[in-house]
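One structure is given here, and the rest of the page talks about it.
Note that one protein chain of the assembly has been removed; the remaining protein chains are unaltered in position.
Then we have chain A:
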Amino acid sequence: MSFLAENFPLIRDAFLTTLSLAVVSGICALLLGTLLAAMRVSPVPALRGLATFYVELFRNTPLTVVFFFLAFGIVYIDLQFPSRFLTAVAALALYTAAFVCEALRSGINAVPAGQAEAARALGLDFRQSLTTVVLPQAFRTVVPPLGNVWIALAKNTSIAAGFAVADLTALLQRLSNSAADELALVFVAVVAGYLVITLPSAYVISVLERRLAIVR
């Protein structure tokens, strides 16, 4: 226990890095994913095609490969992220956006056709019926899947450790030379760190789900 107390500042910093990594890339992924979902249902075939291509590409690419390319690949087209943290945020956001789009699209499909038809009958155009009628309802029905994407994102931040971001998982590698019983403690602390993020999230999601569920 005293081992953990000695290394408390390290653990706290690592936890905060993981948390901010998850939050920042989560917000970016939500924005990009919503845009992609809107593109996938848009009237313009080119936009639909582009969004479908994006989702198919990222769904079939390992997150590690995305990280790898943003960390080591883009220097060859003379681009460079200012910090490793931002590289990780970009990789996580680009990857997760594809899954946010998938979750949202299933939500859009779950809104009854009558809603969109009524919106159209009132004279709303595509943008208006999407932003004022369909998407608000879609967001309410996708709270559970979107919340699960958030939890998966929080766990996926661990991959940033392989690309020199000092997060919770990197702490494992850093303290891996300590004695066996101390290492076990470190593992417990790290898993607890992730649970501190995911357990309350799961609780909030279930509360939101109950509050926001649409009774049809």
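Operating definition for what follows: contacts are C-beta pairs under 8 Å (C-beta built on N, C-alpha and C of every residue); 3 or more make two chains touch, one makes a residue touch a chain; residues count from 1.
Throughout what follows, contacts and distances are computed from a predicted model.
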Would you kindly match the missing chain to its UniProt protein name, picking from "Cytochrome B oxidoreductase", "Carbamoyl phosphate synthase large chain", "Amino acid ABC transporter membrane protein 2 (PAAT family)" or "Sulfite reductase (NADPH) hemoprotein beta-component"?
"Amino acid ABC transporter membrane protein 2 (PAAT family)"
Which of A:14, A:32, A:130 or A:143 touches the chain that is not shown?
A:130
Which of A:44, A:122 or A:207 touches the chain that is not shown?
A:44
From A:11, A:30, A:108 or A:165, residue that would touch the chain that is not displayed
A:108
Those residues of chain A that touch the unshown chain are 40-47, 50, 56-57, 59-65, 68-69, 72-73, 76-78, 95-96, 99-100, 102-103, 106, 108-113, 115-117, 120, 125-126, 129-130, 134, 144-145, 147-149, 151-153, 155-156, 158-159, 161-162, 169, 172-173, 176, 180, 183-184, 187, 190-191, 194-195, 198-199, 202
